[in-house]
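In this view, the complex is presented without one of its protein chains, the others remaining in place.
After this line comes subunit A, so read on.
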Amino acid sequence: MKMGTIRQLLLLTDGCSNTGEDPGAMAAFALRQGITVNVIGIVDDSKSAEGLEEIESIARSGGGESRIVKARSLSETVVNVTRQAMTGTIYNIINQELRDILNEDTRVESLPPEKRGKIAEKVEDISEEAELKLLVLTDMSASMKLKLPAVKEALYDLSVSMQSRSGHSSFSLWTFPGKYSAAEERIGWTDNAKKLAESFPQLASGGITPTGPAIRQALTSFLDMERYDEKSI
């Protein structure tokens, strides 16, 4: 089985959106275009987090994973979520194929356990070798200020993990709110994930949290890239 590109948007935030479109709807829109949306909610040590339902619902409609973590365990979470979502994406494709070939109700789970083992082996191979395009969308509202060093560290960590993979990976970094728009691109598509950590801005921009519009805007980055690819061919 030859695998195309796995496309993911990873949203890092610490709270609830407060303006613009519903982020859940935007995540569903992303999923329809073949982009999985994962969400990691970063909470303070002291208080229990609010707006957690939103984090889970964005990931659910985006077909991805969600986690709520403290800043200090962000690094391993970013890597694990990315990996698990890749596995999830591959399984979704297999389920789709099964449904097309056999019938509507067939999923990997309806096969006997021994057959699943063979599929799992294949899925692992694919997730190691497939091309990954990962866009990191980071909330830079005022409350994130103290968590930004942890985000930077997590991005560095992600680059280390992805470099150990045999498949090709590329990355892009977006932050929100932007100066003139909901979100802005900080680093365009690059093979070098270290760049994300190295040039990660340490200044929170404050103000509103337009999570929905930010997702919508960041998605254009995937589309632009495709157009560019077509041209270059």
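The rule is simple: contacts are C-beta pairs under 8 Å (C-beta built on N, C-alpha and C of every residue); 3 or more make two chains touch, one makes a residue touch a chain; residues count from 1.
In this section, contacts and distances are computed from a predicted model.
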> UniProt protein name for the omitted subunit, picking from "Monovalent cation/H(+) antiporter subunit G", "Protein kinase domain-containing protein", "Cytochrome oxidase maturation protein Cbb3" or "PadR family transcriptional regulator"?
Replying inline: "Protein kinase domain-containing protein"
> Which residue from A:100, A:124 or A:191 sits in contact with the chain not drawn here?
Replying inline: A:124
>> So one chain is hidden, and I want to know which residue out of A:146, A:160 or A:223 touches that hidden chain in the complete assembly.
In response: A:160
> Which residue from A:57, A:73 or A:143 sits in contact with the chain not drawn here?
Replying inline: A:73
> Considering the entire assembly, which residues of subunit A contact the chain that has been omitted?
Replying inline: 73, 75-76, 79-80, 83, 87-88, 91, 108-110, 112-114, 116-117, 119-121, 123-124, 128, 157, 160-166
